[in-house]
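Rather than the whole complex, this shows some of its chains in their spots.
In order of appearance the chains are A, B and C, and numbering begins at 1 in each one.
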Amino acid sequence: KMGNASKNENKEKKEFTKITFCLDWTPNTNHTGLFVAKGKGYFEEEGLEVEFVQPPEDGALLMCSSGQAQFAIDAQDTFAAALDGDKDYGVTAISAILQHNTSGIISRKGDGIVSPAGLEGKTYSTWESPIEMAMIKNVMEEENADFDKLKLIPNTITDEPAALAAKQTDAIWVFYGWGGINADIEKVDCDFFFFRDINPVFDYCTPVIFGNNEFMESNPEITKAFLRACKKGYEYAVENPDDAADILIKEDSTNSLQGADKLVHESQKWISKEYISDAKSWGYIDSSRWDRFYKWLYDNKLTKNNLSKTGYTNEYLSE
Amino acid sequence: MTKKLQNITDKLPPLIALLGFVLIWQLVCFFKIVPSFMLPSPIEVVLAIINDFSTLLHHGKVSLIETLAGLLLGIILAFVMATVMDRFVVLDKAFYPLIIVSQTIPTIAIAPILVLWMGFGMAPKITLVVITTFFPITVGLLEGYKSVDKDSLNLLKAMGADNLQIFYHLKFPRAMPYFFAGLKISASYAVVGAVVSEWLGGFEGLGVYMTRVKKAYSFDKMFAVIIVIVIISLLLMKLVKEIGKMSMPWLNLAKNENVNQK
Amino acid sequence: MILLKAVDISKKYGEKTIIESVNINLKKGETVSLLGVSGAGKTTLLHVLAGISPPDGGKVFLMEEDITKNPGKIAYMMQKDLLLEHKKIIDNVALPLIIKGKSKKEARKEAIKYFKDFGLDNTQYKYPSQLSGGMRQRAALLRTYLSSNKVALLDEPFSALDNITKSAIQKWYLDTIKKIDLSTIFITHDIDEAIYLSDRIYILKGKPATITDEIDLGNLKKDTEKDFNLTEKFLELKKMIISKLV
C-alpha cells in the first residue's frame, strides 16, 4: 500500500530511495528550495530520488494520506478540516516552508483598500471557505468595519492584476510573493495588506510540508534525510536568489515557467528573505503560533475540537 | 407470460446487479480494503444524503434550472442549425467541421473563460450546457432529415406541397425519433455540464457544493452529490423517453391493436 | 376528350438519356397502363408527368394548360401504398386537402365522408401500421381521390401483393375507378395485370427508352367475362405483347 518507496532498490550501483512529493499547486517560488535540492543533487547526496507531482485540486494532503505520495505541501488553515473530522488521515506537518503567513488582500491603488476598513462597500472574490470568511470578518471588525457590507463574488481569478485592472473585482486574497509581485511586473498599481499585520493570530504556517505517518514511523532516517536536503536547498535559495530562480525555471519539467523569468526572479528576490526569516533555522514550526491559530478556530466555532498542539512535529528537522 | 410477470423479469436483473454492486462496495469498506477516507461506505453516503437533504435540494434545484435552460436553448440552437444546414448544403459543408471542433475542446478549459466573459450568474453555466448538448441533437436531426426517402418527398411534391409543408408534414415528423435519440444523449450529459461549470466558478449549485465539501474532506457528502447528479440525469433521461413516447404515438402501438394479419 | 397530353418528353440523369421523345395521351375515363422491363424508365416518365421532375425536353398539358414542372395538378399514387407512418389514417387521407390550404378540421370532415365507400370504416384513427395490406391500398387510393384531380398516375399499385390475393384487390380497383370517374395511367411490369386492368397499353422500351408500341384493348369485355385471364383471347393478347416487349 505504501508503494515501493520504503523498499530500497538494490539493483542499481547506488541505492536510491524513491520519494514522491506532491506539490500544493503548480511550481512557483514557494517551491524553489525543493527544486534547488533536486537540481544541485542534495537529494541524491542523501540517497533519495525525488519526483515532484501535481495534486488534484485541493488534494495534496489526501494524496499523502493515501500513500501515493510520501510528502506533500498543504497549509495549516486547510489542514484543520482534516484534523477536525472523525477520520484519521495519518499525516503530520513536519516543516514550515515560510515562517510567516505572507498572504493578504490586494486591491487597485486609489480604491482605499489599504487596510480591512477599506473593504466596506467593495467587492471581494471568495472561495467561500468558512475559515477564509471568518478571517476577513475578523480583520474588518478589528477596524470596526461592517462585514455585511462586503459584496462577495466567486473567485475564478487566475490573473489577479489583470482582473483588478479590468474591474472584475475590487479585492483578492493573494500570497504577496507571487500575486503581489506579479502586479508590479504587470505594472498595475496596487495596494496590499497582510492579515498577520491586522491580527497576529493569523500568522499561521503556510505553506507547510506534510509527511505520511506510516512512512515516517518506519523510515525516520529517510524522513530526516529528506528534510535535510530540503533545508540545504532553501538555504541555498536564501543565499543565491537569482541562481535559485534559474534553477526553478530549469528544473520544472513542464517548462511552464519559461517566459515568466522576470516574475520568477522578482518573486524570488522577495521570498528568499521569508524562507528562514526570524527562525533559528529553516523549517521550524513555531508551536505557539500554530497552537494560537487553532485555538482561535476552536474559540470561533470553526472546528468542533480544540486542535491546538496537534498535527505537527519538529522532530524530523535537523538542528 | 403475462404482462406483469414480463415486467418483473425485465426489472429483476438490473436490480440484482445494482444490489450486488452496492453490497460489494459495502464489503470493501467494511473490511477496510480501501481506507475509509478514500471511499465512504454506501451507508455513510445514504446518511449523508438524508442529513444534507435540504442543502442538496437547494443546490440541486439551481443545477437543474441551469440544466433545463441549457437543454432548452441547446434544442433551439440545434433545431435552427440542423434545419438551416439541411436546407442549404453549403452551410452544412461549411459548419459541420466547426461543430465537430467545438466538441473536441475540453469543457474544463473553456468554463473558466466563459465565467470570465459572462460573470458569475447562470449565463456561463447555461452556455456550457448548450455547448455540450446541442451537438448530439444537431447530429440527430441532420441524420433524421436525411433519412426521409425520396419517394415520400415526391409524394408531397406531387400534391403540390411547398417547402414549409414538406417540412411540417414529412421531414420533421420523420426526424423526431432521431431528435429524441440525440436528446437522450444530451440529457445524460447536460447535468454534468452544469455541474462542471459550477465547479469552476459560482455560488450555488451542486458543483459549488461539491468543491466545498471536498475542501472540508467530507467524502461522504461528495459521494452524496455524485449520487444526486446520477439520479437527476437518469430522471431527465426517463423524462425525455416519456415525452418521446407521447410525441410519437405511432411508434408505440400495442401489438393487440394490430389489425394486420402479418 | 383528351385530358392529359405529354409531347416529346425527354429526360437525362447526368450524361445518360433515360427517355427520349415520348408522346402519350390519356382520354377522359380511360385507364392506360405503361409496360416495360425493370429500369426502362417508367417511374422517370411518371415523375415528369406529375411535375416533380423537370424534363430536359418536351411539355405536359392538362386540358390545354401547360403543367410542365408544375406539381399538384395531377394525383400521384407512389409505388406501394406509401402512407405516412406518423399520421393517422384520417390525416393521411386528408393530406392533399390540407396541402391545398384547408384547415385540419375541415379536411378531416371532408375526408371522413368517403371512409365507408372505400371499405375503411373504423380505421380513421388508427395508424397505417395497424392496417392490413389491402386496407392500406384502399387508403392510398382514397387519398389519391381526395386530391380532387381528374387524372391519377399510379406507380406499380399492386406489386407488393402476392399473386393470389392480388386479384381481389384488382377487381375492387376496377369497380372503384369507374365509380369515382378517374382517368388513370398506371405502371406495371406484369403483363396479366396490364391486360386485365387497362383500356390501352403503352410499351416503353429501349435505351434511351421511347414508346415502341400502343395496344388498344378498348373493345374487350373483361369484367363481364368470368376468369377472363384464363381464356384463349387473353393468351393470344399476352403472346402478342411479349413479342413486342422482348
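The criterion applied here is as follows: contacts are C-beta pairs under 8 Å (C-beta built on N, C-alpha and C of every residue); 3 or more make two chains touch, one makes a residue touch a chain.
Please read all numbers here as calculations on a predicted model, not as lab measurements.
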item	value
Chain-type multiplicity across the complete file	A x1, B x2, C x2
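The definition used in the following text is that only the chains that are shown with their structure count from here on.
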item	value
For subunit C, the least number of touch steps when starting out from subunit B	1
Most central chain, judged by mean C-alpha position against the global CA mean	B
Subunit B and subunit C, separation of their C-alpha mean positions in angstrom	47
Inter-centroid spacing, subunit B versus subunit A (mean Cα positions, whole Å)	40
Centre-of-Cα separation between subunit C and subunit A, whole angstrom	85
Contact footprint of subunit B on subunit C as seen in their complex	47, 50-52, 71-76, 78-79, 82, 84-87, 95-96, 98-100, 123, 126-133, 135, 147
Contact footprint of subunit B on subunit A as seen in their complex	57-58, 62, 65-66, 78, 81-82, 85, 87-89, 127-129, 152-156, 158, 168
Sites on subunit B touched by subunit C in the complex	151-152, 154-161, 165, 169-170, 173-174, 176, 248-250, 253, 257-262
